[in-house]
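Everything below concerns the one structure shown next.
Heads up, one of the protein chains got dropped from this complex, but the rest are sitting where they should.
Going in written order, the chains are labelled A, B and C, and every chain counts its residues from 1.
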Amino acid sequence: MRRQIPLALCFIAGLFMAVQYFIPHPTVQDTYEIVLGWLQTLLAFAFLLGTVSLIRMHFHKIRNRADDRAFSWVTLLGLVSMIGLGFLHPQHQLPGSPFNLMFLNVQVPIEATMFSLLAFYIASAAFRAFRARTLEATLLLVAACIVMLGRVPIGDLIHESIPAATQWILNVPNLAAKRGVMIGVGLGMMATSLKIILGIERAWMGGSD
Amino acid sequence: MGTIIWTTIGAILTLSVYSFLYKDNPFYKFAEHLVVGISAGYYLVIYYYNFIDPNVVTPVFQLRLGDQAIGFGSGAWWLALIPGLLGLLLYTRFFPKVAWVARWSLGIYVGGYAGLGLSPVMQARVIEQIGANALPLTSVTNVLIVVGLLGTLAYFFFSMKHKGILGVFARTGIVFLMVGFGASFGYTVMSRISLLIGRVSFLLHDWLHLV
Amino acid sequence: MNVFEKMLSIDRRWIFLAIGIAVIVPFFFPLGLPVVVTPPVESLYDAVDEIHPNDAPLLLSIDYAPATLPELEPMAMAILRHAFEKDVNVVVMTLHPAGYGLAERAMLDAAEEMGQEYGTDYCFLGFQPGTSAVILGMGVNIATVFPEDAYGTPLAEIPMMEGVRNYDDIPLVISLAGWSAAEAWVYYAYQPFGQAVGAGVTAVMATDFYPYLSSNQLVGLLGGMRGAAEYEMKIDNPDKGVQGMDSQSIIHIMIIILIVAGNIAYFGARRRKKLEEAEAA
Partner (left out) sequence: MKRTWLTFLTAVLMTVLMTVAAVAQEAAPVVDADTPLEDVPLDTVAPAAPGALTARDYLDSNDAGDKIELDWELSPDDGEGSCDVAAYHVWRSRSASSPGEIVAEVSSGQTHYLDQDLEPGAEYFYSVTAFDGTNESAPVVCAPVAGRVNLFQWSRISILALMIVFFGLVLVFTKLAERGDDLFVRRIPGLNAIEEAVGRATEMGRPVLYVPGIGEIDNIMTIASLTILSHVAKITARYETPLIVPTARAVVMSAAEEVVKQAYTEVGQPDAYNPDNIRYLSDAQFAFAGAVNGIMLREKPAANLYMGAFWAESLLLAETGFEAGAIQVAGTAMVSQLPFFVTACDFTLMGEELYAASAYLSREPKLLGGLKGSDWMKVVTIALMALGAVLNFMGFETFVNWFQTQ
């Protein structure tokens, strides 16, 4: 019951989704669309599960009077206000609705700024980690420098062949390496998928009982 | 007026995140915790209206009330109960005694996506590559691409020790890999810096109107 | 501690500060680095330039979301300014739900700046969900997909839309997108209807779009902030794109200097250490 049924369901679902790709028959394709809808709905339920975990965690912190419990309140208030605005305002997705304004002026700036922190981290990584210690490391940093120069106006100014060299690096060595990695990764993915469907790989089930 | 207030809120939050570059501080913690809450709420609403409502709630309730079906359309109303039921099973994990029931839904989910991925991966990552790499060795470029590809594949060959001819190829593969990584690094830098420029422009132009 | 070791142990916050300054300074003191205009940008510019003034409109689909705004908004502004300057009518729309406010903002800013009038010189159709269906539908009849503009006026009552029925009456479509929308325009407007399509995409995406250009499925292409900068140079109106190029150039050079400096410090310190060890021995 505890292991056999989930493994059987996994096998059936996996087999059907793999095989439907080759069968254009309407019955199969219509079933496929229904099952795909189920999978997407499951994803949404799994997301709600995360929200429940989040609420539990912060309640826990507040109840245990953890040091930074004030920030747990911030999280919970943010969550509750977004849910409230989303469900109470019938046209929450329209521009200018409070839900949308919160999204655009609170969530978007914070996430975009966190994303842009990368520019700073790239610079510090360049200083401390790009060391020409070995031939491989030297190649990496030389290629990075050429491509960086070839993509901005100053590259044209330094030497006219830099943009061309950039294009060559992207189209020849970069292409060859990317394709090799892609084939390897693709095979690894397929082998793992097959093992999941056949019930050989069971990491997703967690424990053993 | 409303716009100014919203822009100022956005600007203060932007600066709070940047303050992390100096060191961890309450302003950053505030922004960090706020975005966790806000985004959880945002996605909850979006997921509900885009998946749960059209796939479960609407078909079940509307059809039972005798209205036109939406969502699955052709399916019977009880078909729409299945994803709802499977979804609810996931919540058994909060009750340790029956937590294992959640695996039923997980099995369908994991198995379904594993099966769904197989053929597209085979097509995009293997078959199309065969077509693209069946290159006659008639130009330096083609020779380099083929050598690079063979080298990279040799590097990812696990069944033999990297010695002899395989070792030579694997070494070549590493060379190509590193040049490729350098190139990705270089061109990703450009996009990331554009983002930073965008944020600075938001602060200086949209908020302070300095430039 | 010698100079190399000092360099190596530098607090990385100095580096952050330097990057911050390098981004901000060009906003106030532009360097005006020459931006060379490349053929894909040139041909998009020409395509817009050839549209007859006050006649069949340019359709500008502003399909970007906030995340890719810094790279793509300068393109929208440059194209709108170019069109308005030449008195070319413009129809603006969006295929991205989050693009509504962004598209409207770019359009209104440019129109105000160039003294254009809503309804006779430009109009805004707003957002419709269902990317491919929208594009295909517009090929048959725009008014069935967008019966009214974004503000509720029926299309028939908008003066500039008189005689504009479908792609036959639109000389050029330009899509600005950080996702697959630009490809969708190629697949669903160019291929079935032969509609001329141009695109503006992010720097990371641009490499994937070159094949469309060489097979003439796209009339022109703007890639990343650099593409926007080139277009701004063409219309002689350097703005955020060109400004961005200054910051972009400076930071790229700074990163390269950091790499070199890091290596000098590392090898210098290592050599010094070896020498000291040799002396001690």
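To be clear about the criterion, a contact is a pair of C-beta atoms (placed from the backbone, for glycine too) under 8 Å apart; a residue touches a chain by one contact, two chains touch by 3 or more.
In this text, all values refer to a predicted model and were calculated from it rather than measured experimentally.
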| item | value |
| --- | --- |
| Contact with the hidden chain (one of B:Pro83, B:Gly117 or B:Gly148) | B:Gly117 |
| Absent-chain interface as seen on chain B, which is shown | 17, 20, 24, 28-29, 31-32, 35-36, 39-40, 43, 90, 93, 102, 106, 109-110, 112-114, 117-119, 122-123, 126-131, 133-138, 146, 150, 153, 156-162, 177, 181-182, 184-185, 188, 192 |
| Residues in chain A touching the chain absent from view | 21-26, 29-30, 43, 46-47, 49-54, 57, 107, 110-111, 114-115, 117-118, 121-122, 124-125, 128-130, 140, 144, 178, 181-185, 187-196, 200-201, 203-208 |
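By our rule, only the chains that are shown with their structure count from here on.
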| item | value |
| --- | --- |
| Top chain pair, ranked by number of contacting C-beta pairs | A-B |
| Separation of chain B from chain C, taking each centre as the mean of its C-alpha atoms, in whole Å | 23 |
| Intercentroid distance (Cα basis), chain B paired with chain A, Å | 2 |
| Per-residue multi-chain contacts in chain C, two or more chains | 16, 19, 23, 203, 207, 226, 248, 251-252, 255 |
| Chain A residues counted as touching two or more neighbouring chains | 93, 104, 108, 111-112, 115, 119-120, 122, 141, 144-145, 148, 151-152, 170 |
| For the chain C and chain A complex, residues of the former touching the latter | 12, 15-16, 18-20, 23, 33-36, 66-67, 97-98, 100-101, 104, 203, 207, 226, 229, 245, 248-249, 251-256, 258-259, 261-263, 266-267 |
| Chain A to chain B touching residues, read off their complex | 2-3, 5-19, 21-22, 30, 34-52, 54, 68, 71-72, 74-83, 86-87, 92-93, 99, 101-120, 122, 135-137, 139-148, 150-152, 166, 169-187, 189-190, 192-194, 196-197, 204-205, 209 |
| Complex contacts: residues of chain A adjacent to chain C | 93, 95, 104, 108, 111-112, 115, 119-120, 122-124, 126-128, 130-132, 141, 144-145, 148-149, 151-154, 156-157, 170 |
